[in-house]
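Single-structure report; data block below.
All protein chains but one are shown in place.
As written, the chain order gives the labels A and B, with residue 1 at the start of each chain.
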Amino acid sequence: MNNRRRSAKPALGRREFMGAGLAVAAGSAVSCSRSIEPGAGWRFFTAAEALAVEAICAQLIPADQDPGAREAGVVNFIDLQLSRRYKKHRGAYRQGIAAVDAAGRSKFGKPFVELTGERQIEVLNAVEEDSRPFFELILAHTRQGFYGDPRHGGNRNMASWKMVGLPYPPLRGREHYQG
Amino acid sequence: MALKHVNAVVVGAGAGGGVVAKELATAGLSVVLLERGRWYSAADCRKDDLFNQRTQVLGAKFGPDEERDPRVLVDESGREMVVSPSDGGYSNNAACVGGGTFSYGAMAWRYMEKDFRMRSTYGAVEDSTLDDWPIAYSDLEPYYEKAEWEMGVSGDDSGNPFKAPRRKPLPMPPLAPNREYEVLHPAARRLGLHPFDIPMLRNTVPYNGRRACMRCRWCVGFACELSARTGTHNTVIPAALATGNCELRTGCMTREILLDSRARATGVAYFDAGGRLQEQPAGLVIVSGGAIESARLLLNSKHRLFPNGLGNRNGWVGRNLQSHSYSGANGLFEFETFDDLGPGASVAICDYNHGNPGLAGGALLANEFIRLPYQFMALVPPWISRWGSEHKDFVRTAYRRTMVVMGPVQEMPMFDARVQLDPKVKDYWGIPVARLSGTRHPHTIEVGRFIASKAEAWLKEAGAVETWKRVPSKSLSGGQHQAGTCRMGNDPQTSVVDASCRIHDVDNVYVIDASVHPTNGGFNPGLTILANAYRASGALLQAWKGKVRL
Partner (left out) sequence: MKRVIAAAGLLLAASLLVVPGTTLYFESGQGRRCTSCHEMQPLYDTWHASSHRDTACGKCHGDALTLDAAFHMNNVHRAWNHMRDDLPERIGFGNRQAMTAGRQCRSCHRQEYARWESGPHSAGFARIFLDRKHNTANMLMDDCLRCHGMFFEGGVGDLVQPVNRTGPWRLTQPDLAGMPSMPCATCHQVHRFGEPMHKTGEEGRTPGPAQEIARPSLAFFDRRTEQYVPVADLPVPAMKEGARAVRMSPDRRQALCYQCHAPIASMQVGSGDDRTGMGVHEGISCLACHEQHEQKTRASCATCHPKMSNCGLDVEKMDTTFLADGSKHNIHWVKCADCHTKGVPAKKQEKQQ
């Protein structure tokens, strides 16, 4: 977790940016082997928010004999999409995470991430009642990040596809061509 | 600035517009085909399970544009909201070359004889504008055949005793059965039903130079990399272009139909791909934008003689918006039912399309296309927790052991289910947007419940240990199967276009797409739109030959 060293906002100063942008320029064109993994630094979340979201996701889709939302990097999916398609949900997340933490504090005197698993579930049950829109949002996004295509930043190593028994890529040929 | 005059301008390169462009261009007319979307390739889609035309959580892959094309939705409680294409309630159909046929599942149904005579068959239904078509099945039959053979349909409906008479069989055999077929087909037989192979606009053997389906898991919602699935984008539109008489212009948003003092169309005004306003003069204007956009274009084309929009003297343009109320059931099995053999949908019955006691109409029932893991979220039964270990465990254990049987319930048209122009909201080009309002008819929901119970019985017979139903809600029905907004009829008081799809009292403007369907059958409408477009093109060409002055 130590390598999440940057809170994303403001990401870079202007001068830093020039250097960074050009450095990207210089080192660009690199192969696209896998989804962006946590450790990449957060694009929207603060480090604390990222931990909170990760903890929430890990309760929504917990690890068992198969990886859960945490292991599949769902928080990375959410952070990435909040910088792209889901920009409109940024406010909802900022407030929603604060609400979850507040619920944790008022119920058990601690922020969400510091609670035990059972207590986290209890808090989330309350959040499901009291902050329904945010709960629905993060539940939908967690499912997308876990069960959706790894190209969007989640479902690391196709964990959920392996779990349900849907191998990727499938093997399909066509009628043969004799040259 | 006006462009070079052409014989015909066709607005919309989807199912209807594609066929019309090809028929007219082949007959020697000069045609301009305007399409607001792009011509996509499989490279634009890349099997993205969160960003395609079926699952739109990250956007509607094949349009319309998320930012540029808002609509206004008025829900049942009267609340208004501005919606984007990927929002529920937008009633999205793809905006691209091929339209819905570019990324659909490609079921290729003929409607049944009674589907054209719903009013005569079932009588008046309270609060519904249910009516007969001005044409009969027999009028459309030759054009169904033409669509099946010219574009290519596979399947085998010889086991369907309810089908309307056909002269020729389908040109291609069905795909080999998948596991769901092997389970559901005998189960239907045991119930005394009549299962058969779904007809599809899909090559199962090489046909017209295109390959056979490779049976991948990404079908409906995605681009076909083999071009084995058939749409207007890989059949009639290339054929139209090959004549040299047709010019396709993509990225072009039509603003209005231009009319002279006698309300005869002189062409259309549109914004080209660069956002410049252009005027395309034409002798004929064919509107093929889909039920919502076609109605919107007519409403936006105002004239002294048509102050409320072209063809809207009696206030029928935009009325009777309908689609299909998908109803059915999901079943959980003790054995594996998933074999990853696309497209998945394979076996159907037409036992419940008509003749259901006390009910008007019905639906075909068929097994569903392959569900990708994220799509499976919608299949988790209501008694499973929505999150936590129980949910995850259900997905893990049930993913390969679940089947879905459902069907498109024929809807009772509602006069108040409608497309209007929103007085305030405008799109990127400054054109007033569609405002959708209304609800489904209660009888539609009743039929839906009946169909769902039949689907459940079929799954149970097939061995399902648990089943749970899917019934339609009351909210407005639109989406990919949208229809009805420019009703075809003989009486100008209660319809928008005549039996030849020409707008009543307007010499040279035609609406050729599902807008003209008075009722929408208990079937996917694709083949009917294509067949009717072939038929209307024929009528149009005859009128053309009779009038030199055009």
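Basically, a residue touches a chain if its C-beta (ideal position, glycine included) is under 8 Å from a C-beta of that chain, and two chains touch if they have at least 3 such contacts.
Keep in mind that this is a model prediction, so the values were computed, not measured.
A.B. asks: Which visible chains touch the chain that is not shown?
C.D. replies: A, B
A.B. asks: In terms of residues, what is the contact footprint of the unshown chain on subunit A?
C.D. replies: Those residues of subunit A that touch the unshown chain are 6, 8, 11-12, 16-17, 19-37, 39-43, 80, 83-84, 149-153, 157-158, 167-177, 179.
A.B. asks: Taking the full complex into account, what residues of subunit B touch the chain not shown?
C.D. replies: Here the touching residues of subunit B are 40-44, 46-48, 176, 209-211, 214-215, 223, 225-227, 238, 242, 341-342.
Going forward, only the chains that are shown with their structure count from here on.
A.B. asks: Under the definition above, what is the set of subunit B residues touching subunit A in their complex?
C.D. replies: Interface residues on the subunit B side: 47-50, 57-59, 206, 211-212, 214-217, 226, 338, 340, 372-374, 376-377, 386-389, 391-393, 395-396, 399-400.
A.B. asks: Report the residues of subunit A in contact with subunit B in the complex, numbered from low to high.
C.D. replies: Going by the criterion above, the answer is residues 59-62, 64, 66, 68, 81, 85, 121, 124, 139-140, 142-144, 147-149, 151-152, 160-161, 163-166, 170, 172-175.
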